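Heads up, this is only part of the complex; the chains shown haven't been moved.
In this document, chain identifiers A and B correspond to the written order of the chains, with residue numbering beginning at 1 in each.
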Amino acid sequence: MAGGARRMSERIRQFTEFRQRMNTRILEHDNQVVRRFFALDTQCYKDGVLDVKTKEMLGLVASLVLRCDDCVSYHVAQCRQAGVSRDEMLEIFQVGLLVGGSIVIPHLRRAVDFLDQIEAMPAAGVAPAAPD
Amino acid sequence: MAGGARRMSERIRQFTEFRQRMNTRILEHDNQVVRRFFALDTQCYKDGVLDVKTKEMLGLVASLVLRCDDCVSYHVAQCRQAGVSRDEMLEIFQVGLLVGGSIVIPHLRRAVDFLDQIEAMPAAGVAPAAPD
């Protein structure tokens, strides 16, 4: 049990570490369009007329129907940090499932698995402040 | 001006009429799976842990990144009926644009055009209670 939880946190740690290391690596390049896109992507989810929680829910359902596991994981973590409850998470999944169809199911399995993992972790989970 | 508005309402009326007529036509067939899917699609957006407004916003952004004009039009109308303001609508579009990229822009143009049209209409606009 404890070993399983440790193994899980390990996977999340690796996922987070890779995302952050590669984001840094990408931004080291002298390419202004890419840099501005990353900056815009961060700005996009900030508090506006819609609050952070709503925007993260929008980012999650969009990632789900486009079937991007990394994006789904990222937004699941962000949603959780923004106060989305497990029941609310399931209703976001429900909309993604209906709109996107059964092809979404494998991503749903991994999303629920990821959610289980971060809920089983002792501390904060996935570090934010990095594009998708 | 008044002629333009009339022409617009005419397009929306045709769009709504076709959707409702064909939904009825589809459901006339003796196919239980299709019928149940349509029923489930209606159930999906009903008040739950998330309210109707939030669910319609989720449906809209999902439709936008999957680039389905008819679905976008439908959810724009539903969002408006659920009280989504124009500024909120733009922030939903903003998330869809960032997640989905410039390929979303033509659909964004048609979404804003559709929104302008239903706001210019005298009465309620697009009839609800029909799947996507």
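Keep this in mind: a residue touches a chain if its C-beta (ideal position, glycine included) is under 8 Å from a C-beta of that chain, and two chains touch if they have at least 3 such contacts.
A quick note: this is a predicted structure, and the numbers were derived from the prediction, not measured.
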- Full complex copy number, with 2 in place? 6
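Everything that follows uses one rule, which is that only the chains that are shown with their structure count from here on.
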- Message: Just the number, please: Cα centre separation of chain A and chain B in whole Å.
- Response: 26
- For the complex, which residues does chain A have touching chain B? 40-41, 44-45, 48-50, 54-55, 57-59, 61-66, 71, 85, 87-88, 90-92, 94-96, 98-100
